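First, the structure itself, so that you have it in front of you.
In this view, the complex is presented without one of its protein chains, the others remaining in place.
Letters A and B name the chains as they come in the text, with residue numbers starting at 1 for each one.
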Amino acid sequence: MPKTTSSVPDARPEQKRLPASRRSRKTWLTAVLFIAPAFLAYAAFVLVPLCMSLYYSFLRWDGIGQARFHGLTNYITVLTDPDLLQIIGNAFQLVLYFTVIPVGLGLAVASAIRGQMNGRFGMATRTILFLPQVIPLVAAGIAWSWMFASTGLINQALKSVGLSSWVKGWLGDFVWALPAVGVICAWVLLGLCTMLLVTGITKIDASLYEAARLDGARPWHEFRYITLPGLRQEIGVCITVTVIAALASFDIVYISTQGGPGITTTVPGLEIYRLAFAHRQVGLASALAIVLMVLVLLSIAPVQWFTRDKK
Amino acid sequence: MAGLTLSALHKSYGKVDVIKGVDLTIENGEFVVFVGPSGCGKSTLLRMIAGLEDITSGELYIGDQLCNDVEPRDRSIAMVFQSYALYPHMTVYDNVGFVLKLAKTPKDIRDQKIREAARILKMEHLLDRKPGQLSGGQRQRVAIGRAIVRQPEVFLFDEPLSNLDAALRVDTRMEIAKLHATLGSTMIYVTHDQVEAMTLADKIVVLDAGVVQQVGSPIELYQRPANLFVAGFIGSPKMNFVEVTVEAIESDALVVSSKDVARLRVPARVTGVNVNALLTLGIRPHDLQPHDAGAILGRVSLVERLGNETIVNLELASGAPWLAVLDGDQPLEIGQNLSLAADPTKAILFDKDGLSLLGSA
Partner (left out) sequence: MNSSSANTLIARGLIVLLMVITLLPFLSMLSAALAPQGSYPNGLQWPSDPQWSNFARAFEVAKMDQLLFSSMLIVLGVVPISVLVATMGGYGLAKLTSDKYKWLYLVFVFGLTLPFEAVITPLYYEVRAMGLLNTRFAIILPLIGLYMPFGVYWMRAHFLNVPQDLSEAAQIDGATRWTEFWHVQVPLARPAIMSLTILLFLWTWNQFLLPVVLVQDPMQRTMAGALGAFQGQWGTDIPLLCAGSLLILTPTVVLFLIFQRQFVAALMQGAVKG
């Protein structure tokens, strides 16, 4: 008779169950030890300050003297004060320049050059388009301040084509300062977005386009039904990166306009800095900081949801 | 050198039981193969022995040592992974020697052992290469070499041949068999391929759904399967099954019949069997021969003529698909009726729980 074992599971009474094995606890402990330094650094310089920001935001405090509990007053101010609302609005206007121009132009270029980024030409393109990503934003700000200056290249070009009436100090103009700042930001992000989209488009199977053409698709159809869906993830990445950059912008505005003229180009980042360190309104600055953080999260969430969901 | 004792081993992930109480003794120097369909728990069981999975309950002894809570590195085992798991950034030399380096073996002894392993596996010329530059078969050797230098008490193989092409698989299988003969260590080998199991094993452990179905030598499992699962799993092509009714009970045999099978007297254990009981009859394709007055009648639905043998797909009257492997070339036509005779001593009956009714050997 061959040796057999009953095929009825759990026929015998439960053997002594070991308490959550010593070894798996040890695995856990090792992992925690590996994470600990990173977590400590993160906690000390991000999580703790964030909690303090939250705490300050309920205070009326000049940073030196006695702090007083201020309830939600700071938040009410942030959400009702016309100047602060305009400042937040400025940030969202900048989103248009940060996001729409680079992503739109990037898409146009990417779908036009589909897969032609090889060889020396591609190499040169990559190098040049990435330059703005490598230099400090401050340097971009200075370069473009000079471009927009009254004797700068923009005005020079306008004059040379006979549009002398358009010549102005762009960054000092109440109407044109914000768009001018937007152009600087678009310049910084254009290369990155273009390259991401170009790389993304090379990953789309070329035979899809051929199949579509056999099915009678026009260029617009190809773009609408193949390129766009195929690039969904890359577009999501571009939008995420640019929206965060727009809402959290500081460097370029600080250098090129200091938020002026008036508050036409002031963004939340700059206003937090001013409120906290120039006007000594730490509570209000913190409330604005928390609002900014929430706005970023709220703006990013739908993008992430749309572009990652169906993967 | 050491044997292993597994007693009442359980493994569960949360509420899901993967291994449901395994008792097993493995003798020192034995070549044991765990075989079963994918998801049967054989790899999990191996990984529990290796220490890569925690044991939920039960006890694992390697030699005399209770190993439930012993780190893999202290179990004196070596393992060959399905993916080989060679360190891609190290040369073959360093891959094989890594275990010795970690054990702080002096450099000259290390070198000697690595070269010895390379010599056994005939891979001296590969020592300076990196895994990326090796073929599948060569990687396999390195993985085995890495196990050999450890001089473990127990070798563990996790489906080591499944990434090789068919020809190489046969060669490597033989080499592993030779290695076992040379080293004489205990080896535990996991596979889903019953041919590997049959050719390599001293002892096969058939697993299904986390439960050991049968333990025995290859021939024992082939000739005397304990239940329907083992009967169907061991042997290629698969055993044919058909439902039959008991017509008469003799002292050491049952007479059965059905729509498909004319009266057939099959030697069997008769205790607890009643007349008219429903049983399952199993006959291996190789045990069928054409015969004008055969007990089994079917219609030919496909013929594969290989020259030395002919594989016939049949459809019985009840619709059950059967397979017969006939000797030599048999010119048969699709659609014709064929009657087959079976050697009743090789037929096996199973009761309604699927347990075999084989008499004592």
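Structure notes:
Methods note: contacts are C-beta pairs under 8 Å (C-beta built on N, C-alpha and C of every residue); 3 or more make two chains touch, one makes a residue touch a chain.
Model, not experiment: these values are computed from the prediction.
Within the whole complex, the absent chain has one touching residue among B:35, B:62, B:99 or B:296, and that is B:99. Taking the complete complex into account, B:78 is the one of B:32, B:78, B:254 or B:296 that touches the chain left out. If you put the hidden chain back, the residue from A:69, A:130 or A:174 that touches it is A:130.
For chain B, the list of residues touching the undisplayed chain reads 50-52, 71-73, 77-79, 81-83, 85-89, 98-99, 102-103, 146, 150. Although one chain is hidden here, its contacts on chain A can still be listed: residues 27-28, 30-35, 37-39, 41-50, 52-53, 56, 63, 105, 108-109, 112-114, 116, 121, 124-140, 142-144, 146-147, 149, 151-157, 187, 190-192, 194-196, 199, 234, 237-238, 241, 244, 247-248, 250-251, 254-255, 268-269, 272-273, 276-277, 282, 285-286, 289-290, 292-293, 296-297, 300.
Keep this in mind: only the chains that are shown with their structure count from here on.
Chain A and chain B have centres, each the mean of its CA atoms, that are 56 Å apart.
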